[in-house]
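A single protein chain has been omitted; all remaining protein chains appear in their positions.
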Amino acid sequence: MIELPEKILLRMYYKMNQARFFEEKVDDLFTKGLVHGTTHLSIGQEATGVASCMALEKGDLVSLTHRGHSQAIGFGLDVNLMMAEILGKANGYCKGKGGSMHIADVRNGNLGANGVVGGGFNLSCGAALTQKYKKTGKVVLCFAGDGATNEGSFHESLNLASIWKLPIVFLIENNLYGMSTPVAKHMNIENISDRSASYDMPGLTIDGNDPLEVYNILLKALRYARAGRGPVLIEAKTYRYSGHSKSDAQDYRTREEVEEWQKRDPILKMKNYLKDNKVFTDKQILTMEEEAKDSIENALEFAMESPEPEITAVLDDVYA
Amino acid sequence: MIELPEKILLRMYYKMNQARFFEEKVDDLFTKGLVHGTTHLSIGQEATGVASCMALEKGDLVSLTHRGHSQAIGFGLDVNLMMAEILGKANGYCKGKGGSMHIADVRNGNLGANGVVGGGFNLSCGAALTQKYKKTGKVVLCFAGDGATNEGSFHESLNLASIWKLPIVFLIENNLYGMSTPVAKHMNIENISDRSASYDMPGLTIDGNDPLEVYNILLKALRYARAGRGPVLIEAKTYRYSGHSKSDAQDYRTREEVEEWQKRDPILKMKNYLKDNKVFTDKQILTMEEEAKDSIENALEFAMESPEPEITAVLDDVYA
Amino acid sequence: MNNNEIQNMTYREAIRLGMIEEMQRDDNVIFMGEDIGVYGGAFGLSQGMLEEFGEERILDTPISEAAIVGTAVGAATTGLRPICEIMFMDFVTFAMDALVNQGAKMRYMFGGQTQVPMVLRLPAGSGTGAAAQHSQSLEAWLCHVPGLKVVTPSTPAQAKGLIKAAIRDNNPVCFIEHKLLYSTEGEVPLDEDFIVEIEKTMTERPGKDVTIVTYGTLLPKAMEAAAFLAEEGIEVEILNPITLYPMDMKPIVDSVIKTGRVIVAHEAAKTGGLGGEIVARIAESEAFDYLNAPMIRLAGLDVPIPYNKELEAAVIPQKSDFIRAVYRLLDHE
Partner (left out) sequence: MNNNEIQNMTYREAIRLGMIEEMQRDDNVIFMGEDIGVYGGAFGLSQGMLEEFGEERILDTPISEAAIVGTAVGAATTGLRPICEIMFMDFVTFAMDALVNQGAKMRYMFGGQTQVPMVLRLPAGSGTGAAAQHSQSLEAWLCHVPGLKVVTPSTPAQAKGLIKAAIRDNNPVCFIEHKLLYSTEGEVPLDEDFIVEIEKTMTERPGKDVTIVTYGTLLPKAMEAAAFLAEEGIEVEILNPITLYPMDMKPIVDSVIKTGRVIVAHEAAKTGGLGGEIVARIAESEAFDYLNAPMIRLAGLDVPIPYNKELEAAVIPQKSDFIRAVYRLLDHE
């Protein structure tokens, strides 16, 4: 049994709940047609999104995927500004120009969600090159999906990161599908972490639905990268409950499969851990959950009341 | 000791010599400024270029690299038409439009040399898909250099070939450098064939300067692919004696290194084998060499006498 | 089998039907792309095709756009006629080498030894709230690549006729589809030999006062503007170069000679867009001497596509922009 400081456990549990509520709310908004565009929910993947980021140090950087809400919340983004962005408002993170797929907080080290599958790999190499060059001691955590590891950029980036010993941890959230395509159909290997062998870098497959395992392994991997030993590839097996995006009939999987995974829900797992080990009382847990829920209600209210961008803003920020 | 039919040994030795003389002649033409453009010589790599192709069956296909003269001669291209192409003549393989980097004979299964490093990987997948779809029983031999295996297309193609079980043999001519960059600087692994693990495909590293080893391993790999078991990755270690291209000061390697490799020359090795095993008499060997040399003199003459393309040809063959 | 029936269907359904007919007609036609099998394609273009044609012909690929296009090129030069789908045109960025340096040049570079009969389907355009990486109109790039053909239908009938022509063509054809048009309806001939010839500009509406040249998703807006202006007695002629490259300029030049006034419009960013090419060709043609007013380009603003709905709409020419431009041309003394 791994012992973690209460403060971390508390933040982890709170944020995982926040992420879940956030996305349920976003789902609701899309379903009601209140939001333009599409979104990719990570409900079920909160452990990989949140617990991984808990292991970061101040100043570390992240690169997120199109399925990036949990990752962003884990990294510490403000749910108010996230929700405002999704509603396309002027005070959203990207002034309403990015939306769900491009939430970023670059000044604080969140290099942004990326609408391009595999788009974050080489950006992360660049960010890590900066850390190495400037000897900041900081590490880049690069998220990607299983499907993304078949893009050429995965290969080029891992190779580059390896030969240049860049401080990056590549975290592959293997949720068993790239859109509708099961992993077994898009690659011939069981564990994506085996691909690390092509670059002589450590590779590890872990249970992505166990927040404490995610946290602990990430801590180790980050320490390795931070020590200047080079990049690490981690594959965390997990599952998304929602469809791929707004419109998905989910013909490629069974109800049973989804239900099977729901039994291994990462938030439930953590709740049981906290209860079983009496880290917090039931009341404390309930309070955390309620506070998380309230924060999302507030976020929605904040976002709703936020102003639309001026139409002239359309011409701003093309060039620095 | 592997026993091979005399006929094959004869063709192999003859063509390796032809390739060597061909390139020495081309080198000479460029040095004298008689040819426009640039060229990449494979002197020293005749075993990987020629012996590999000897293992092909009629109807099999090849995709060549920018360093493709030996490969082309191995596959059976006519040196007259090759030389005419290099001189930019109307009856060259590409009517003078391709030059050294684009020699092709598509109707006979030579899908062409490629000026783009890594450009042949996915073309080979396509050609192999045709073979599989049409159940022709034919295999594609895809050549590439060590440097090319760092392109994203290497990864995407090997993955695709693996999951679709395409009949391809990927032959990496690892000549220790990608232009000036030594392998150890562009990747962190000893053997490129280890990259096969990412795709669950057989991978093998062989002595690329031993024509008989190249031939025998290729036979096996082609048989595997032909049987519908999927692609194979072979890495053949070899060496080029000339500079990367026309203009190369070769500051990245030592004279000694080149000389060390010249002692392991593939043509010399084969000659010794033929002598030691008394396959052919010294006289027969000399005759083969002279015939090979003559064929190149004839090729040059043929090419010199060949007509220039009509200037109006510039507009032909853009569209079918 | 000759069939004179006409049926109402969507643009989406028309492309799908065209692909199905050609796959029934020719075994060498195969179809590759991400999630085109069970999922039926991100925009539903291949619904049911896996059931009909099986896994050998409907090939779900990994997320590897370069490999998709490169594989298609390799298959095309060796005897197949692949169709491939890039989920969003924005991701053709990954396949530019395979498309441009290989597919487009191979025939020429090899002195005519080979042909590359393939179709690259590219869903394009904004208006879906998908922001900067899922909304681009990059046709101008493709029209700058000798060896490629580029077509883009605006109506269901054009869509069916052009996809069939593209599949039968012996060259790499980029088939640009408009996400906002997928659900628009129109009459489509069921005749299996109904083809819309490549390199043909369509006259969508006759008129004598002002010529509008536009294509893709702007056509409906131009048509609405023309209908509005007709009530004011202004007769706009609308030309739609559904083959963008190589473009059939004659109807355009003839129209400008007749009207003396022209608007060239597209959704793509103005600078470097195809509008410049069309305007330049008009300027180089005999129509030049007939121009009564400077030519006008209406185009997307030179910005990435923003997420916010109002901002997104502000980037793209709207019906009102057409109307204003027509007035402007007519005011020019």
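In order of appearance the chains are A, B and C, and numbering begins at 1 in each one.
Just so we're on the same page, contacts are C-beta pairs under 8 Å (C-beta built on N, C-alpha and C of every residue); 3 or more make two chains touch, one makes a residue touch a chain.
For clarity, every value in this text was computed on a predicted model and none was experimentally measured.
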Q: With touch as defined up top, name the shown chains that contact the chain not shown.
A: A, B, C
Q: Just name the one of A:163, A:197 or A:279 that touches the chain not displayed here.
A: A:163
Q | Which residue of C:7, C:47, C:93 or C:170 touches the chain not shown here | A | C:93
(Q) With the missing chain put back, one of A:12, A:127 or A:187 would touch it. Which one? (A) A:127
Q.
By the contact criterion defined above, which parts of subunit A meet the unshown chain? Give residue numbers in ascending order.
A. 61, 63, 92-98, 102, 104-107, 111-112, 114-116, 119, 121-131, 133-134, 152-153, 156-157, 159-160, 163-164, 316-320
**Q.** Interface with the unshown chain - residue positions in subunit B
**A.** 35-38, 88-89, 94, 96-99, 101-102, 114-119, 147-148, 150-152, 178-181, 185-187, 248-249, 251-252, 308-309, 311, 313-315, 318
**Q.** Residues of subunit C (touch criterion as defined above) contacting the omitted chain
**A.** 90-91, 93-94, 96-97, 100-101, 104-105, 108-109, 131-133, 138, 140-141, 143-147, 245-246, 268-269, 271-281, 283-285, 288-289, 294-297, 301-304, 306
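Please note the rule applied: only the chains that are shown with their structure count from here on.
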Q: Treating touching as the only link between chains, describe the layout with one word: line, ring, star, complete or other.
A: complete
(Q) If I average the CA coordinates per chain, which chain comes out farthest from subunit A? (A) B
Q) On subunit B, where are the residues touching two or more other chains? A) 152-153, 156, 159, 163
(Q) If I count partner chains per residue in subunit C, which residues reach a count of at least 2? (A) 62, 64, 66-67
